[in-house]
Each structure stands twice: as C-alpha cells, then as structure tokens.
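Removed: one protein chain of the complex. Kept in place: all other protein chains.
Up next is chain A:
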Amino acid sequence: MNRVLVNSPLLKLIAERVALGIVLLFAVSVLIFAGTQILPGDVAQSILGQTATPEAVANLRRDLGLNDPAFVRYFHWLGGVLTGDLGTALTSRQEITTTLMPRLWNTLFLAFWAAVVSVPLAIILGLLAVRYRNGPVDKAISGFALASTSLPEFFIGYLLVLFLAVRLQWFPSISTVYDGMPFLEKLKAIVLPGTALVFVVLAHMMRMTRAAILNVMQSAYIETAELKGLSAFDIIRKHALPNAVAPIINVVMLNLAYLVVGVVVVEVIFVYPGMGQYLVDHVVKRDVPVVQAVGLIFAAVYIGLNIVADVAAIVANPRLRHPK
C-alpha cells in the first residue's frame, strides 16, 4: 500500500469513504435498472396505444432496443450516464439531459435556500434549548418543533397557501420560475415552498442538535469550563458544540438530502418546475429512462451528501486530524 496513505490515517479514512460511496452508487444503479425492468407494462404498447398492430409494437420495441438482453441494455445505459447522456424520454422523444438539467437546477435552488434558512436556525434553536434546558424556552422550542414535524408537508403547504397567498396575498400560491427571471422575483416565488420545506426539516435538526450537545454537557470538561467561570452560553458554544459537531453534521446532511430528494409533494403542491414534478409525471406515463435518470440523480445526491457528512465528521475529530 502507498506509504503516504498509510502514514496519514485521515487521508486513508477519507479515501475509504469516497471509494465506498462510488461502489455504492454503482450498486444503486444496478438496483434502479433492475427495478425498472420488473415494473409491469410495456413501453412500446403504451406509446402506441391499445389500437396499435402487433407489428408496429414489435418494430418500436426493436427501434428502442428493448429486445436486447438486460445486461447489454444496462451497460449501454451506464455508458451513456457516465458521458452525460441520460438517454431519450420514450414519451416525448426528447433528450432527458436537456429537459432535466434546468429542473435539477430549480430543485437545487429551492433546496439551497431552504437549507440556508433552516440549518443555522435549527442549530441556534438547539443551542438556545440547551442553554435554557427544561425551562419554558426549551419547552416552547421543542413543542413548536414537534408540532411542525407532526404536520404532513402538504398540510403545512396548504396552510401557507391559505394564509399567505389567499388571505394576505403576500406571495403567489403557484411558484412559477422560468429562465431569465430576475433573482428577487425568483426568491419571492419560492418563499412558500421554501417555508414548507424549512418546517419539515427544522425540527429534526434542532432536536438532534439539542440531544447531541446535552450528551456532551455530561462530560468532565464541561465542569472544568464552569469552574473557570465561563458563562453558560460560552460553555455551550466553545466547549460543547465543537464536540457535538459529528452527530449534528450527520443529521444536517440527512436533511439536506431530504430537501433534494424528498421535495416531490411540495413541488406538486406549488406546481414548482423541479425534479419531483418531472418524476411524478413520468412515473405516470411509465417512461422508464426518465425514472431511471431521476432515480440515479437522487441516489447520487443522497450518497454524495452522506460522504460529505462522513468526511466532515472524520475531519472534526481532533484525534484523527492530529494523530499522536
């Protein structure tokens, strides 16, 4: 094995995690491919409709390459994916990559702004809950967080629409975005779906932050800090938070992944032109290449963020960063 890698446990660990993520991604691609193969229904039939002649269906099947053995089709598909070609949508006959990219950007745009609001908010609320633990502030934060997770996102979405769009008319109830739209307009358009997403992920992150820090607060070095005369909030910020980073990063990444892959319902409610909408439309039409493409992208986002979480947790550990 390479000496440099052996000598730096940190690099070795990170390389391991990244390699593992790539292997996992390939495994997922096999699963997605296999899964879509066993879905009932025939694409050629559904494109041509019930009245098509068997010859027409057979011709189309041949043209689409549906008669090749599964593994040939898999490698053909995989080769395309690796070169940036996600294939052609069966129903619309359009390049999937060109249709999908703007939608992916829209989804990431929404997820990004939801994350920018929810992550710092969750951590600050978590810190406050620890600072005033078991008091009214903590109970109020916990109660609010619990309520917001218990409500399904479509319910929150419709509540937002009812009050902020219909009654107060501050924001549009349908989040239309298009190319060349001014930035501020775009932001205004995503306020409602963004808020709904924030409500969904906030509680989980906040409660995990609170739990992770409270766990650290039992440590002897917290007593050391108290006996130095530090204020309660300084103790939490300087001495507890840095040691609770790993579990917090993990839950944050899990929720960021959810912001990308779990937005289907919210996008449908607000008719937002993102990945979720696109996926739902094409599942209905049995458009297998699109479902495969979207599935693979979701998997890549999920695995990618988890790798980031793992690496961040490793880097946050001083024992690994500064070996003996």
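The rule is short, and it goes like this: contacts are C-beta pairs under 8 Å (C-beta built on N, C-alpha and C of every residue); 3 or more make two chains touch, one makes a residue touch a chain; residues count from 1.
The rule we apply is simple: contacts and distances are computed from a predicted model.
As stated in its UniProt record, the chain not included in the shown complex is "Putative ABC transporter", which appears among "Penicillin-binding protein 2", "Putative ABC transporter", "NADH-quinone oxidoreductase subunit F" or "Gluconate 2-dehydrogenase subunit 3". The omitted chain makes contact with just one of the residues A:Ile38, A:Leu168 or A:Ala220: A:Ala220.
When you scan A:Leu230, A:Val280 or A:Ile314 for touch with the missing chain, the hit is A:Leu230. By the touch definition given at the top, chain A reaches the unshown chain through residues 219-221, 223-231, 238-239, 242-243, 318-319, 322, 324.
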